[in-house]
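Just dropping this structure here.
Missing here: one protein chain of the complex. Every other protein chain is in place.
Up next is chain A:
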Amino acid sequence: MSRIGVAFDKARADGRAVLVGCMPAGFPTVEGSIAAMTAMVEAGVDVIEMEIPYSDPVMDGPVIQKASDIALASGVRTADTLRIVEAVAATGAPVVTMTYWNPIEQYGVDAFARDLAAAGGTGLITPDLIPDEADEWLAASDAYGLDRTFLVSPSSTDARLKMTAEHCRGFVYATAIMGVTGARAETSDAAPILVSRTREVTDLPVGVGLGVGTGAQAGTVAGYADGVIVGSALIRCLLDAPDQATGLAALRALSAELAEGVRTPIR
């Protein structure tokens, strides 16, 4: 079983959800992002979702766009992101990479899979790659034993939900809201329905993302999903801070609050 699978199993045995925390690689710098992701793990984040910054992130809202722009402006390269995976994986937490497809295609799909596996990454979350176009990635992830997380959406038909879940390994990513990333005051009613529809077609754990920003919201999502995925709210801790120390302190505090939230599922 994949390392992510182990994390989900352990959490399930403890009667709680897994907390997945997202951070762009190289934001605000390579070293700064390693410090941020390490702090998140220390404060209770179970799984790190490291996003490779991309110039045209169409699934992302303003917070991740801004952080990605800062990372790219600081000069982070795809090869650096592998170094970050290695450093963060050393904390013991599983590190899954989220990436738009073009950076991988340019690095070389097989080469990236090889290097990601060597760096200790668990696999990829691919927001703009659907299984229909993924032949090369299916082969490379099989060859190097990497997980594949494709997204399912409230608008997915039953047939697509089944097809997509069948191509996943590790966990399935349910996009709770029809919309881009960004913390919202309320998570959606569509999410529990999507999770139960997904459970009907797969035994894989289901993570829910898009919109979670507080411990209470994390508790709500933990009530029906196996994983709670948080991005923009964590990133904002760093974006809004006057300096790194303040940012990391805020990041730790929010990580701890969210970790508490996933341990108190509201059912």
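Assume a contact is a pair of C-beta atoms (placed from the backbone, for glycine too) under 8 Å apart; a residue touches a chain by one contact, two chains touch by 3 or more; residues count from 1.
In this section, contacts and distances are computed from a predicted model.
Trainee: Tell me the UniProt name of the left-out chain, picking from "Carbon-phosphorus lyase complex subunit PhnJ", "Peptide/nickel transport system permease protein", "Response regulator" or "Tryptophan synthase beta chain".
Mentor: "Tryptophan synthase beta chain"
Trainee: Please identify which residue in A:R77, A:R114 or A:R199 touches the non-displayed chain.
Mentor: Hidden-chain contact among the options goes to A:R77.
Trainee: With the full complex in mind, choose from A:P127, A:G170, A:G227 or A:G261 the residue touching the hidden chain.
Mentor: A:P127
Trainee: Out of A:R114, A:R160 or A:R199, which residue would touch the omitted chain in the full complex?
Mentor: A:R160
Trainee: Among A:V20, A:I34 or A:V180, choose the residue that contacts the chain missing from this document, as touch is defined above.
Mentor: A:V180
Trainee: Of the residues A:V58, A:A90, A:A118 or A:I266, which one touches the chain left out of the display?
Mentor: Residue touching the absent chain, from the options given: A:V58.
Trainee: On chain A, what residues meet the omitted chain?
Mentor: These residues of chain A touch the chain that is not shown: 54-59, 61, 65, 69, 72, 77-78, 100-107, 127-130, 132-133, 150-157, 160, 164, 175, 178-180.
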